Structures are given as structure tokens and as C-alpha cells.
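The other protein chains are all here in position, but one chain of the complex has been omitted.
Then we have chain A:
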């Protein structure tokens, strides 16, 4: 075995620009920022987000944009086609469709948002308890969820609305009475998987309380699936509300949601198509954007998708 020696001339000085050439560690960024970067690369999801923001903004500000309001009748100007005064035309009682459409969009979005928030609160707490404690608690709660889930939810919703006064509160209540179950199951699965991880054991060893473990360790790590479920809940709640309104069980006139507007317009679809067009386009757009955005979010938040 001959010995090799290194000679100084074998070494060349590295150019300054190549200093970091072999550094493979990337910049330290948080999981959220990471997800955001990946989301930003998804053009379609970003477009959806922008569209949703514009819809939300218009739903809030539209009432200041034209001098009309959503409930004042103008019997001299009924069923007008879209024009410079009434941008979306008027309905059969002469009410401004621009105002009504955006008010409807606002109410639909609110229903979706509130239903999602109730789902989130109930689903995370109950799902967390089921997953964390397991055993008998899990058994009992799980059976309860299964029983609730086996009742046709639309039937339950309609029943509740018939018994209670139709209002936004009732609709949200009715939609979330079974809506949280899905969320609970997803959280339960996540928590069951995460609670055996070492960092949870470590936290428990140094004496962290159950609620601290739950809210500081388990839930943040399960946030991805939770958020994705949430973005999918919003459109399904909006759609359920539209369906209820379509059956005459939704928000009560003169208030309007996109569903009630479409239901009203349907009677004159062949004669005054614009009364149907704007709310229908808006509800389709909202649903589509929420779905695409939710899809994008799922991809962005899934660590396995990391390139």
C-alpha cells in the first residue's frame, strides 16, 4: 500500500460565488410559510382565493355602491332588464337585483362561515376527546356519532326548521347539528395517530397538562386536514342553505340568500332570465372557487407532497 500525499497545488481557491455550493440545508421556514409558498405556486388555487376575496368584499360593500336597497319595492319599475340604473335589473316587485344578489351572496357566505365555525368548535373538541382518551369514552361517543350520522341529515334539518322559526340561526343550527360529525372523525383519526409520537410522550413526561398537550401539540399538528375539511364544509353549507331556501325553508323574505333568489327567478326563467342569471352564476362561482381552493390547500398542507 503506497501512501498518497496531498500536495498544496492540488487545491484551488474556491470562488466566492461558489462558497455555499455544497450547503444542502435550505432556509429555515415554518410549516405554514412552507405551505403558503406551495399554495402560491398553484395558480388556480390563488385565482380562486382572489375571486372569493372579491366576492366577500362586494358582498360587504355593494350596499354603498348604488342608491337602492334590497327590500324597497318599486312597483312602477318591475322586471327591468339590467341597465345603468339597476345593474342587475329588478325583480317582480321592482326591487334592485344588484343589491339583492350581493345581499344574498353575503347571507350565503355567512351561513357557510358560521356553519363551518360551529363544525370546527364541536368537531375539534369532541373528536379530540375521542381520539385522546380512546377506550370506553371513544366507544360511547363514536356510537353516538354513528347513530346521528345514520339519520338522513336533510330530514333532520327540515324537521328542525319546521319546528323552529325559519331564520339564519335556525339554518346554521340545523346544518351543524350533524355537520360536526365528519370533522370529529377526522380530528379523532389525527389525534389517535399523533398521540403516540415521542414529542407527546416528552411533553407528558415533563408534566404538561392534558389541555396543553391537546391544544399546543396535537391540534396544531392536525391543522392541515382540519383546514381542508373546513374549506369543503363552507360550500356544502352554502349549497344546503340554497337547497333549503329552494324548498321555502330558508331565510324569510324580504331578506334573500342566493338560493331564495334563484327560487324566485325560476318562475319567470323563460321571460326574465337575468333574474336567475346573476345569483346562479354567483353561487356556482363561489362553490367552484371554494372547491378549487380547498383542493389546493390540501396539496399545500400535505407534507408528503413536498418536492
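The rule is short, and it goes like this: a residue touches a chain if its C-beta (ideal position, glycine included) is under 8 Å from a C-beta of that chain, and two chains touch if they have at least 3 such contacts; residues count from 1.
Here, contacts and distances are computed from a predicted model.
**Student:** Pick, from "Thiamine biosynthesis protein ThiS", "Cell division topological specificity factor", "Sulfate adenylyltransferase subunit 2" or "Oligopeptide-binding protein OppA", the protein name that UniProt gives for the chain of this complex that is not shown.
**Tutor:** "Oligopeptide-binding protein OppA"
**Student:** Using the touch definition from the top, which of A:61, A:197, A:253 or A:284 touches the missing chain?
**Tutor:** The one listed residue touching the chain not shown is A:253.
**Student:** Can you say which of A:102, A:272 or A:293 touches the chain missing from this structure?
**Tutor:** With A:102, A:272 or A:293 as choices, the missing chain is touched by A:272.
**Student:** From the listed residues A:82, A:166 or A:189, report the one that touches the chain absent from this view.
**Tutor:** Selected residue, touching the omitted chain: A:166.
**Student:** Touching the hidden chain in the full complex, which residues of chain A are there? Just list them.
**Tutor:** Residues of chain A in contact with the hidden chain: 71-73, 75-76, 78-79, 92-94, 165-166, 248, 252-254, 266-272.
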